[in-house]
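Yeah, one chain of the complex is gone here, protein chain that is, but the others are all in their spots.
Then we have subunit A:
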């Protein structure tokens, strides 16, 4: 049933969707080989040319929204509009060569049946071609270019993005042929989420709280995660806690999605700071992203906004309310203009901007260190989440 809901009932969206396939190393190498052969053919043809590289556009102009018909999950995806990287434009020629260099390196990695992290890849490229690669950001963007060219997922290219995600709480994990890990006994740092998606795919997941009504997943920020974990809040309120320590990476989103599929009756609640960036984090878990739009749509989950919200601001002392920064306002503008954002979220956002203030979840400690647990519990009991 869940597969059906995901796939064939989104007619028009499907046709527009441009997806990065999850492929085996052999299949990815084949795609790279096709690229090389076609490049050479055109170079040696009677009317020779240096082929441009068509890359799927990762801009909001090429993004679409899919509203699930039978499910309540919406997501952002990319459509087929593309831009080209060309050698013939002298100010963009380096970017063109970069794409080929990353393809070459990935090809070699896949041939050796290895995987590398984005950081390792950066160092390799920096040493081999210092005049082309100068920063990690540049490498990451070029990797996204290759994804947009070959239409295959980053992981399929042999690249593992290290994850900063952690999970703790009422969850038993087992890696293949390994011991069972009890995430409620991992200490305050919880279980580190690996960047290796194939490993995450193979994890065996069990929770002991199917009967509990209020077992939840909590998407949190790191400091809160630690606090709640140390206080064993997940024992008082049966839950699984997840944090990405900031903007969510694919691996954390992947795991959340897996947990959602494994335990579909457990609502996913988010506790984020009262500011546009916090809402952006929530939205990324909820809808996916444009930057990795060809892959991220797969891991969208129905996340609900527990807090902090407009009504909670009254709980926060005046001194803890800080002014919004220009970047916060930029993020707010970007979110407001997104068609996928539901009305009540937009209202909350307007309030944020109108008051010009932001607040961190930690500000609730004003009321005592155990206040947070009570706050969460109260909200869950009242089903006060949107």
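Keep this in mind: a contact is a pair of C-beta atoms (placed from the backbone, for glycine too) under 8 Å apart; a residue touches a chain by one contact, two chains touch by 3 or more; residues count from 1.
Definition applied: contacts and distances are computed from a predicted model.
J.: Leaving aside the chains on screen, match the unshown one to its UniProt name from "Histidine-containing phosphotransfer protein", "Type 2 DNA topoisomerase 6 subunit B-like", "Translation initiation factor eIF2B subunit gamma" or "GPI-anchor transamidase component GPAA1".
T.: Its UniProt record gives the name "Type 2 DNA topoisomerase 6 subunit B-like".
J.: Among A:153, A:239 or A:289, choose the residue that contacts the chain missing from this document, as touch is defined above.
T.: Missing-chain contact among the listed residues: A:289.
J.: Which residue from A:71, A:302 or A:338 sits in contact with the chain not drawn here?
T.: Of these options, the touching residue for the absent chain is A:338.
J.: Among A:24, A:38 or A:350, which one touches the chain that has been omitted from the display?
T.: A:38
J.: Tell me, which residues in subunit A touch the chain that this view leaves out?
T.: Subunit A touches the chain not shown through residues 15-16, 29, 31-44, 48-55, 57-60, 63, 76, 80-97, 100-101, 103-104, 107-108, 111, 118, 129, 132, 140-141, 144, 149-151, 161, 247, 249, 280, 283-284, 287-293, 296, 327, 330-331, 334-335, 338.
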